[in-house]
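What follows is a structure written as structure tokens; I'll ask about it next.
Every protein chain but one is kept in place in this view of the complex.
Chain nomenclature is as follows: A and B, assigned in order of appearance, with residue numbering initiated at 1 for each chain independently.
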Amino acid sequence: MTTSAVEQEILLQIRNLNKNFGGLQAIDDVTMDLPAGVITTLVGPNGAGKTTLFNLITGHLIPSSGTVHWLGKPLKGVEPWQVARLGIARTFQDLRLYNQMTVEENIMTVMERGSWLWQAGRKAAEQRVTEILAETQLADKRHERAVDLAYAERKFLSLARIMASQAKLWLLDEPASGLDPRSFERFVTLLRDYAKRGITICIIEHNLDIVIQLSDRVAFLDQGKLLAQGSSEDILKDPHLAAIYFGERA
Amino acid sequence: MLFAQLFINGLQTGALYALIAAGFSLIFGMTRIFHAAHGATFTIAGYIFYECYSVLHINWIVAALAAAIAASLFGVLIDRVIYARIQKHEGSFFTVFVASFGMAIVVQNLIAMIFDRGAVTVSTPLSKSLEMLPGLYVAPIAAVVVLCALIFFMALQWLLTQTNLGIALRALGENPTLVEVYGLTPRLLSQYVFLIGSILVVPAAILTAATSGLNPAMGNHVMLISIAATIVGGVGSLRGAAMAGLILGMAENLCLAVIDPQWSEAVTFVILFLFILFRPGGVYGRAIVT
Partner (left out) sequence: MIAYLQNIAVLFCINAILALTLNFIMGYAGIFSLAHAIFFGVGAYATAYIAMHASDSLLLCMAASAAISAVLSMALALPALRVRGEYFVAASLGLQVIGVTIFSEWKSITGGLGGMIGIPRPKLLGYTFNDDTAFLALALVVLGIVVGITALLVRGSFGRSLMAIRDSESAAQTYGKHVNAIKTLSVAVAAGLAGVAGSLYAFYISFINVESFMLETSILLMAMVIIGGTGTLFGPIVGAALLMSLPAALTYLPFLPPTELGSIQQIIYGLAMVLLMLFRPGGLVGGRSKEKSA
């Protein structure tokens, strides 16, 4: 199915992660591994804590207890911008593109990591931008402002930014929602391509059809607890989980 | 005795600041609009009262009413004509702020042209200071100020907790979409917010006219206090803004015991800076970081 088990390096390790807000336990003793080259999908009913889990990994939220290890080192008290430079990138459900900037600028600014007034390496950067635009089929929109793009194009631009970030871990929040079938096919191909290159990918997704087509592994989250993880077939065929997902519990 | 004098003055100033700040905080907390023209509302109310009472010699109740109508009209119209329109298109913080700011400049200069650039005062029978104790001069109007503030705050409290409108307004601040569930529109409620917020400055304006006097540029100082008190008290907390207004008024007066009067405005900002540095959420505020 994917790379052999030997090559599945575990880059992200989550151990006994907890997060509570006042009285609300948003994440409850979650232990999870995200292997390289594998597309893991995070599913669960609304409010299960999926986005919260992402936020805990990227440093937008601080865990109440437990650890997140990235490339062997713990991510403790690391700011989001530092997490990004360590090789973890995410997308947002509402995309948060740089709307007034062009497609080219959106991608280029991700590659410009420093805070200096002047950074070198423009030629190489432009080359990489061209490559990414080709992969996402946005080449003819290079100088369009992000706000003027069509819906599917915006989704692909969001992906292009992550591709430009050279991140080794991609956390995608509902990246494929609303895509027409043809765009979706392209999307899956692109993701699988990058997974083959060893990128660790974790996706939050609600649409079960998408989940089936995209994932190698599925993790089921409910009320902050990780109820099950395994191959997509195992998880999605489980009637108990289906009941929870569709809200048939008291 | 100096201390007692400054304390009483501080109480008076603080009560006025509390009213002003509450008005701004109400508007900002519930509509997220940085109403930079709040100072202009204050100035309009003050000058209308002055014109009616001192110049045209109209009965003070009618004059006060005129001031209230002028202030609320101004506040509501700005919201309706300017803010609403901007928010329909893009409504970024910048655009709204600049438009608001522009209005404030226009009002300040119109008033400077119509009235005089200098200061004017309204003299009332209650303005005269009486020597209560040796070295302690208090005008009866100080008591009126504090009483007024208390009454208005109680009325506000009642409005926000006991009436449907008040509850809807609080919902607007927390969760605008919830408001629509109840069949109300955020737009309409926003106008109520501006109405109430603008009325709150009217007593403060009238009393300021009667105590320290008016000048066309005073809107700037009103904005300074409004912003500082809202931040120090905590964005979204009406009680916080009022308390902070009181504290700032007290601080501004009490510090006169040790420093020159020119620096008293600076004291407000030192307090503001300290809060921004160490406790940006303010005393009562919600978390503010994105």
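Definition applied: a contact is a pair of C-beta atoms (placed from the backbone, for glycine too) under 8 Å apart; a residue touches a chain by one contact, two chains touch by 3 or more.
From a predicted model like this one, the values you see are computed outputs, not experimental measurements.
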Option touching the unshown chain, where A:Asp94, A:Asp140, A:Asp180 or A:Asp209 are the choices: A:Asp94
Residues belonging to subunit B that touch the chain removed from view: 34, 82, 85-86, 89-90, 92-99, 101-106, 108-110, 112-113, 220, 223-224, 227-228, 231, 260, 262-263, 265-266, 268-270, 272-273, 276-277, 280, 288-290
Touch residues of subunit A, complete complex, unshown partner: 58, 79-81, 84-85, 89-90, 92, 94, 96-101, 105, 108-110, 112-119, 147, 161, 165
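Methods note: only the chains that are shown with their structure count from here on.
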Cα-centroid distance, subunit A relative to subunit B, in whole angstrom: 47
